[in-house]
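Left out: one protein chain. Kept in place: all the others.
All chains are identified by letter, namely A and B, in their written order; residue positions are counted from 1 within each chain.
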Amino acid sequence: MVTLASRSRSVRRTANKPKLVNGAPAPNPVVRALKGIVLLICCAAVAIPFIGVISTSLADQDQITKAGGYVLWPSHPSFDAYAAIFRGGAVTRATLVSIGITLVGSLLSMAVVALLAYSLSRPGSFGHRPLLMLVLITMLFNAGMIPNYLLIKQLGLIDSWWALILPPVVSAFQVIIVRAFFMEVPREIIDAARIDGAGELQILTRIMLPLSKAVLAVVGLFQAVAYWSAFFNALLYINDPDKWPLSLVLRTYVVDNTAIGTDLPGEVVPPQQSLQMAILVVSLVPICLVYPFLQKHFAKGVVVGAVKG
Amino acid sequence: MANSALTRRRFLTLTGGAAAAVAGSGLLAACGTSTTPTTGGAGSVTFPEYAPATLVKPDLPATADGVMAGFYEYPANLATAFTSKPGEGLGNVTVLTNMFNPVPPSAGSNAYWQEVNNRLGATLDITMTPSADYLSKLSTIIAGGQLPDLTLISSKLAHRADVLTRMCADLSEFVSGSAVKDYPFLANIPRDAWLPTAYGGGIYGVPIPRGIAGTIFFSRNDLIRARSLNNAPASYAEFVTLAEGLTDAKANRWAFGGIKRVIVFVGTMLGVPNTWKAEGGKFVSEFETEQRKEAVARTAELYKKGLFHPDSLGGKLQVRDLFGNGTIALHGDGYAAWDTMAAAYKAAEIGAMPAPKAEGGGIAQHPAGAAAFAITAVKKGDKARIKQLLKICDWLAAPLGTTEYMFRKFGIEGTHYTMQNGKPVLTDKGKVEVKLPLEYVIDAPPVLGPGDKARVDAQRAYQEKVVPTMLRSPADGLYSATAVDKAGEMSKIIDAAELDIVSGRKPAAYWDEAVAAWKKAGGDAARAEYEKAVSS
Partner (left out) sequence: MAAPASPWRRLRRDWFLLMLGLPGLLLVVLFHYVPLAGNVIAFKDYRPYLTIWEAPWVGFTNFRVIYEGDPAFLNALSNTLIISLIQVVVVFPIPIALALLLNSLLSEKIKRVVQSVLYLPHFMSWVIVVALFQQMLGNAGLYNTWARVHDLPLLHIIGNSDLFLPLITSQAIWKDVGWGTIIFLAAISRVDTELFEAVAVDGGGRLRQLWHVTLPAIRSVVVLLLILRLGDVLSVGFEQIYLQQAAVGQDVSEVLDTYVYNRGILDGNFGMAAAVGLVKGVVGLALVLIANKVAHLFGERGIYSRW
């Protein structure tokens, strides 16, 4: 196991030829140019509207009014919208709440999902098929809002952060994906380890997890994003605004567009596009910061085959 | 103080609306013969006696028709209406309501909230929910079986009558007739607003009152003048001329931005009834009238002429901004938007356009807006507690001219607001803390101003033109379970058909098909329920 990385490096060194990528000659310039163009278009399609989002968040009401909504470049950048969001401290506290929920939830999720996926990944093990079916079904059938609320209420979790953390811990989709990755780990390695006297926990922590870092990073990322952006459970389960996560607090800043269509006067403030866009930016920044930490696990380098030796 | 018998008769004629003039005996018999009970819910109810508060004399007094009172200035001398703390001894008072503002700091770090608790003598434990999600929250709380002390019952809640009668206190014995005198500011809420509180012979809530001026068709008078057009069209033809004159696609200018409001406005010109009309005890829906069909067809013509903003079909436009920046020149919105828009778009000269009769000959009859935003129900419990909760409601309804009102709206002077040129101006702390949605628990009836005299005068002038002849719905104060429980589905059918026809995806004749679907989905059942309610 220890030699895993070093061996792969030595293999690469033996294939030491100039301009080689994974041992193959570098692609020709035309192909590279085409790739570049495709990626450039993709990035531009995302970046241009996104610059609009940031610009609008910095624009003043006059300019937005003139543009009728979005601004591509702020003529008089101002941070008023951001100041408005952070005034009063609710957003700052909610950010901390969200970070806590996201961290605890994602870590718990990674642990529980990995354990469950592992326990269902052994061919021929007792009851794995019905148990897998049990998990799969939760992906296809959903309980309604009211039964979920009644359960949380019965458990006494109203106004508790556990009401936000626990229900989404196990996602059937992720269990199935992680299990599939575990099952790709060659049987010989596991059998060999068992013969060496390794127990289940050792096989999991010393073989499965290191070889499946990438998929665990996927679980972590998926769950982090899910915890970070979820607001509906908080809306139903958390009455105390002090305990609200950021997603719910920010929702109260977003002008209810539909109210304009009603006959109820005085219920809407003027559309505050810059505020809305600033909210989007504020909610994006922390989750974007997480990504680089997980990204390295997607990089190549873990070599399954090397373990066989 | 108004004579209660007189106001009741006045109310009945208004309820009957225009139809009452030609109405058969059914409606009149039901209402006119008895002296005390009036129609309401599925039984008879004695509504609270209306006793307008006389603490301050408005510059422009309210009228019995429903024209709102107007104020140019904040009253210099405030009356303190409550000598004792209304909630003393209640302890924790739980409240569930919606909000349209960013969430304020919680009680622990909110000096305003703490002072509210202090002045009430009770701890107000408010659960606030963004308005867009309020129905979900309310449904789960109801399913949980335990309501808070005070709950905002949205007008869109299905099975509203069952929820109210099973889970909420009947307030009749506390507020019916002259009993409401114990709560002078609840007595200050006009009767129109109380109508939706009546179910099955009881009063199951306190209304959050609104002016009946409803929707106003706002115009950009500066743009109209710049093009030498007439901002007061006297007929449908003149209205079309105005809209055409305001449209210049190349310059990014259009007359209209929202479809629905134009259909309603054209319908007003054509004389479409307000929701229903009653003829001899028979109810006819507005959708079944030729005029309503015609209004949709004419709006489709306007659309075809290119008078609408090209993205108006989707309903995703920031119409107020577009109106503010002059992209669109005519815009229907709630009456309270007048002040909001005037504050946000200082360069715009905003006017209100009454709908003329389509063929000329004066101003058309406008549909009355809802007189209540929603109602707040009180949890079932012992009488003493209910009485005290009503005292809190009374405190929350204290009108302009009281220290209670000023505190509720602006907080503590010096901390949350300062008086500048006779007007309260919120401080930064005030902007953050005075966002507690108390106005969505109970509020005083709305007034015009206090504010800029010219604007208050313009608003008042519009209301005086339009409000006295307003069309009430004969269904106001009647309860049809189907109309409430199927409201979403039924209005979806109509809305979708309107958009299909206006956009040109379907011919005008498709309207009949849609109305047939509407009848099947609940229109016919609602009609039968209303007719039964009237004849009983």
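We adopt the following convention: a residue touches a chain if its C-beta (ideal position, glycine included) is under 8 Å from a C-beta of that chain, and two chains touch if they have at least 3 such contacts.
Worth saying up front: this structure is predicted, and the values here are computed from it rather than measured.
Engineer: Which candidate, A:Ala59, A:Ala81, A:Leu211 or A:Ala278, sits in contact with the chain we can't see?
Structural biologist: Of the candidates A:Ala59, A:Ala81, A:Leu211 or A:Ala278, A:Leu211 is in touch with the missing chain.
Engineer: With respect to the chain omitted from the figure, which of A:Gly89, A:Gly127 or A:Gly156 is a touching residue?
Structural biologist: A:Gly127
Engineer: Per the definition of touch given earlier, which of A:Pro74, A:Gly100 or A:Pro167 contacts the omitted chain?
Structural biologist: A:Pro167
Engineer: List the chain A residues touching the unshown chain?
Structural biologist: Residues touching the hidden chain, for chain A, are 8, 11-12, 15, 20-27, 35, 38-39, 42-43, 45-47, 49-50, 52-53, 68-70, 72, 112-113, 115-116, 118-120, 122-129, 131-132, 134-144, 146-148, 150-151, 166-167, 169-170, 172-173, 175-177, 180-181, 183-184, 191, 199-201, 204, 211-212, 214-215, 217-218, 221-222, 225, 229, 257, 276, 280, 283-284, 287-288, 291-292, 295, 297-306.
Engineer: Go through chain B and note every residue touching the omitted chain.
Structural biologist: Where chain B meets the chain not shown: residues 135, 139-140, 142-143, 145, 157-159, 162-163, 166-167, 249-250, 252, 309-311, 313-316, 327, 485-489, 492, 495-496, 499-500, 503, 505-506.
Here is the rule we use: only the chains that are shown with their structure count from here on.
Engineer: Within the complex, which stretch of chain A touches chain B?
Structural biologist: 61, 64-66, 68-69, 87-90, 145-146, 149-150, 153, 232, 235-236, 239-242, 244, 248-249, 251-253, 256-271, 273
Engineer: Mind pulling up the chain B residues that touch chain A in the complex?
Structural biologist: Residues in contact with chain A: 99-106, 108-109, 127-133, 136-137, 139-140, 143-144, 210-211, 214-215, 252, 258, 260, 315-316, 318-322, 324-325, 327, 333-337, 340-341, 344-345, 369-370, 373, 428, 431-433, 446.
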